[in-house]
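Take a look at this one; I'll ask things after.
With one protein chain removed, the remaining protein chains of the complex are shown where they sit.
Letters A and B mark the chains as written, and numbering starts fresh at 1 in each.
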Amino acid sequence: MQANTKQTEHKRNIFLKKIFGSQNFGDLIFERLTLLFAVFVFLLVILMGYEMYIGSKISIEKFGWSFLTNSVWDPVQEIYGALPIIYGTVVSSFLALILSVPLSIGIAIFLSELSPGWLEKPLSFLVELLAGIPSVVYGLWGIFVLVPWIRNDVEPFLSERLGFLPFFRGAPYGFGMLAAVLILSIMVLPIVASISRDILKSVPQSQREAALALGATRWQSTKIVLKDARSGIFGATMLGLGRAVGETMAVTMVIGNRALISPSLFDPAYTMASVIANEFSEATSDMYLSALIQLALVLFVITIFINAFAKLLVWSMERKLGTR
Amino acid sequence: MNPSKFFHIKRKVTSVIMMSLSLVATLIALVPLVFIFYYTISKGISYLNIDFFIAMPKPVGETGGGMANAIAGTLLLIGIGGVIGIPVGVMTGTYLSEFGNNKFGSVVRFLTDVLSGVPSIVVGVVAYTLVVIPMKHFSALAGGIALGILMIPTITRTTEEMIKLVPHSLREAGLALGIPKWKTTILIVLKTAWKGIATGILLGLSRAAGETAPLLFTALGNRFWSTKVGQPIASLSVYIYDYAKAPFEDWNQQAWTAALVLMLMISILSLTFRIVTRSKYKTK
Partner (left out) sequence: MKFQKIISALFLTVAFSMLTHAQLQLNGAGATFPYVIYSKWFDEYKKETGVQFNYQSIGSGGGIKQVIEGTVDFGASDGPMTDQQLADAQKKQGTTILHIPTVMGADVVCYNVSGISKGLNLDGETLSNIFLGKIIKWNDGRIKKLNPKINLPNKSIVVAHRSDGSGTTFIFTDYLTKVSKEWETKVGKGTSVNWPVGLGGKGNEGVAGLVKQMDGAIGYVELAYAVQNKIHYAAMKNKSGNFVEAEFASVSAAAEGASKNMPEDLRVSITDADGKDAYPISGFTWLLVYQNMKNEAKANALVKFLKWSMKKGQTYASGLYYAPLPKAVVKMCEKKIDLITANGKKIK
């Protein structure tokens, strides 16, 4: 009896091996099962892109590339040009990076090169805590704390001292590009800082020791480390950019929400994500909805490129250093 | 002065300046953190009472009331998200680490990274077109699906990395005993890596709890108590958004309290996360 079942099992295994070329039926099922989920993720991303493409078809057909270059966003005439919105997205993200990247690198240097071990953990934790605050809470804080401060103190000060520059002209609303830039720079900071720190730490200790042994100062050895980590830090910056470009709630709550191209940081602006948040559930016509979905598609494609680029940089960096 | 000595001092001074600048940068970064926490706690605490957790919102103009529906709603939404995100994330992560050393594996790995960078509002748009329009209803399900999609990349990557950390000797021991690979993976590898994976899951859940943008046009909102999956549902984050831009001071107040409660919820989740990770290192 026992031998009999064993024999049939053996026969079955041979049979299965013939069909599937695999050693074990269970293994095969298991592999296929996990594969199924991996395929699901694969299809999900494809489906997302496809769904948005279908949803935005009538707008793509009507406006073509002028969607990206036309500066009129007018739901009454049904003309949709996203240029001011793209402008707002790009400017707010880049200015935020200009503010936060030097700070982030400073933090990363402090955490990886200077800080004593007992301080590093809690400090890293605090920086990561910044990343854990929900976007909407940043927005709440923005509306009630940051914006009044900007309106009453920052903007009057800037327009008095630097008012000759076109960037600091106009009425101090508080709400506007400046508020969005500040809040974005705070939100991007923990991402860039923590990835940069990891990257700096992955530079082999021997590099520093060699430099120090040759009589270099701390800063000089840090510079060598930074040079090694260049592309990785750039990748971290790109990841921060990806976050800034797609950030929705906090920006929507403080940016003033108007499709406008203006050099002044005091003026209101609009970003792709905040247009969608504001107008999506209220778009009345098919064309309007389609234009908004197209905006989502553009945002999707941009973030894919940014993230892909960032990942490539970080990977190449890790490969170069041959970590782990 | 001897020029080499001068350069020596100059180098030292530059070094001290640059290094203190890095300290200053760290301190500057902590300023907004302190401010946000200070305001959320000081403004939020005045409204924090039992009612906030058990009562329902009052109509405009009447003071008092709570957000019991929103708290339950947030829990339900991340619950649905978890039902979708956890199995997909864990299984995909397992695939990537066990069978993913091929072209398809790298493609999926790349797409997971792509997914982690996709703005949450875009996921909301997709959930609207995929779930709300065909179902003809704003629903907790649509919101939960959006949150689930957002959880996938975090859980997938942690699972993959945690499984890779499992020592090869363990796996080989299992295989040497004649246990088939799938059983080895489930009984030995996944079990060993489970705590690490759990931290990834908690991280995904806590991030989802704070999401607002993907819920705006999926879960919509609800002023009543609802736990039905097919109905619109309230959430703390959407309440914060609505109440923050309202001109009623009473509502603004409640927005701060909701923010405090939301952050407490997230902290409890991440605290669990910390405890789990710590015990993992201790057992090692």
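Please note the rule applied: a residue touches a chain if its C-beta (ideal position, glycine included) is under 8 Å from a C-beta of that chain, and two chains touch if they have at least 3 such contacts.
Because the structure is a prediction, the values reported are computed rather than measured.
Of the options B:32, B:153 or B:232, the residue whose C-beta touches the omitted chain is B:232.
In the complete complex, the hidden chain is touched by one of A:74, A:153 or A:209, namely A:74.
For the options A:29, A:98 or A:171, the residue in contact with the chain missing from this view is A:171.
If you put the hidden chain back, the residue from A:39, A:114, A:216 or A:283 that touches it is A:283.
Across B:103, B:136 or B:168, the residue that sits in touch with the chain not pictured is B:136.
Contact between subunit A and the unshown chain involves residues 72-77, 143, 147-148, 151, 171, 173-176, 252, 256-259, 268, 270, 278-279, 281-286, 289. Considering the complete assembly, subunit B touches the hidden chain via residues 59-61, 72, 75-76, 78-80, 82-83, 86, 132-133, 136-138, 198, 201-202, 220-229, 231-232, 245-248, 272, 275-276.
What we mean here is this: only the chains that are shown with their structure count from here on.
Taking the mean of the C-alpha atoms as each chain's centre, subunit A and subunit B sit 15 Å apart.
The touching residues of subunit A, counted against subunit B in their complex, run 24, 26-27, 29-31, 33-38, 40-42, 44-45, 47-48, 51-52, 55, 102-107, 109-111, 113-114, 123, 126-127, 129-130, 132-141, 143-145, 186, 189-190, 193, 217-220, 222, 239, 242-243, 245-249, 253, 273, 276-277, 280-281, 292-293, 296, 299-300, 303-304, 306-308, 311. Across the interface of their complex, subunit A is touched by residues 11-12, 14-15, 18-19, 21-26, 28-30, 32-33, 35-36, 39-40, 43, 87-88, 91-92, 94-96, 98-100, 104-105, 107-108, 110-126, 128-130, 149, 152, 156, 180-183, 185-186, 206-207, 209-213, 216-217, 220, 237, 240-241, 244-245, 252, 255-256, 259, 262-263, 266, 270 of subunit B.
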